[in-house]
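Only a part of the assembly is drawn; its chains keep their places, and the rest are absent.
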Amino acid sequence: MADDDFATQVRLAEALIFASDTPIPPRALTQALPDGADLDAVMAALQNIYTDRGVILVQAAGGWQFQTAADLAPQLKRVIKIPRRLPRVAMETLAIIAYHQPVTRAEVEEIRGATLSQTTLDALLDTDMITPKGRRETPGRPTLWGTTPDFLTHFGLNDLRDLPRREDLLVEPPTIPAAPADET
Amino acid sequence: MAEAPASAHPAPQVPANDTPLAEGLLLRLDGFEGPLDLLLDLARGQKVDLARISILDLVDQYLAVIEGAKRVRLELAADWLVMAAWLAWLKSRLLLPKGLEAADEAEIAAEILAARLRDLQTMRAAALWLTARPQRGIDVFPRGAPETFAETETFGISADLGSLMRAYMAALRRGTRHRTYRPARTTLWTVKDALARLAVLVGTLPDWSDFIHFLPDWVVNPLERRAAVASTLIAGLEMAKSGTVRLRQDDAFGPILLRRLAFGPDGLDNDPQDTGTQDTGAQDTGAQDTGAQDTGPNQDDTHGR
């Protein structure tokens, strides 16, 4: 009986997460499971089932979601139409916003030593990965920018703390690896 | 795998000798996003460890590139030349014997520059780190046909500030497309604007004040700010010529100070309290409430930039 209950709980969690295309927060899972269910145990069991599969269970932006396994990317890209990657400038701007948030546009420009083009700003806003986060209380009250949960989801991060520490970023050898080849 | 003989260091891509590097660079300045970008590139070619770059060598390399570029193309953007001027100043100070105040100042400025380069490099590395991760919708995919357990309980509205902003920009862009072209209203601060503002403000200041404080406070974007600095400086010079104000700069690239001439050209004692200016409705802002005097000259290094 008890085993049956547990199996049903795992199936419920599986169905709920599988149905969604965005991460499901633990709160929603707790609500869906019967009172007194052990969410950690359920998720551990579920994760165990999805080891080595074509679809895997990951944590992103503080929630759970299924996504295709990364090693299948090359084969999937042949079939699935994918959007273009963000250009380098946009990626740099995004990195600066992620590390310095909340940050004003002027500060981003100062760090990059170059002005931010409308194209880049539009491209970033279009991805839903950045959003206004209030104003700085200084003269002119400039808008502050920060990243969204979509930013975390997009890069498979559970939390902003999953970003590498700044001091760890520069220890790599100075020869910059080429950006992953983009097959399209 | 052939054993690489001797050399433990990975061979740098860029030759250590700066001359060929500079020549290679000068024709493709457009490939850089600005002076800082070029400096970082030069710095990366110089040393493995960004913490130990030689600012002096860097300055020489940058100046060589700019010098070379000027020979080829005359239209070099102001940014590049401003940076060149600042670096030349920095170099002259760095060459002074240690211990002199000016030399110490330059050391600090050099450290700040090195730190900025490190920051930029760090963010580049962060961007690469992000780029290398499997990205959703590009490398890994969520459920393509999400199931909603339909019973759409209309529970509030789903909308966030980000989508509101995107909607606003989309609307503006569409609106602009439908409208006939009108040249953008120029928002640059003209010399005339600056003269008018200076004329009003100068009367309110009791003592030497950094002319930066006379800039209109609404300018935020860099272009507008540069225009405002230039026109305010010209206005200041104009007023100095006509004897309304005095200008002072204690050292090169130091703050430019400005004060009203206590005795006007007509020899009358123009006490700051009662004159204001001739042609404007001179608000009688007492000198005590402007608050500008306590922010007067300062050692803020941004003045040099």
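We call the chains A and B, going by the order they appear; numbering starts again at 1 in every chain.
The rule we apply is simple: a contact is a pair of C-beta atoms (placed from the backbone, for glycine too) under 8 Å apart; a residue touches a chain by one contact, two chains touch by 3 or more.
Fair warning: this is a prediction, and the values are worked out from it, not measured in the lab.
When all copies in the structure file are counted, the labelled protein chains give the formula A x2, B x1.
In the analysis below, only the chains that are shown with their structure count from here on.
Centroids built from CA atoms put chain B at 33 Å from chain A. Per the touch definition, chain A reaches chain B in the complex via residues 18-22, 60, 65-70, 73, 76, 80, 82-83, 85, 88-89, 91-92, 94-96, 98-99, 106, 109, 111-115, 122, 125-126, 128, 130-132, 139-140, 142, 148, 153-156, 163-164, 166, 169-170, 172-177, 179-180.
Every residue of chain B that touches chain A in the complex is listed here, in rising order: 10, 12-13, 33-37, 44, 48, 50, 116, 118-144, 146-149, 160-163, 165-166, 169, 217-218, 220, 222.
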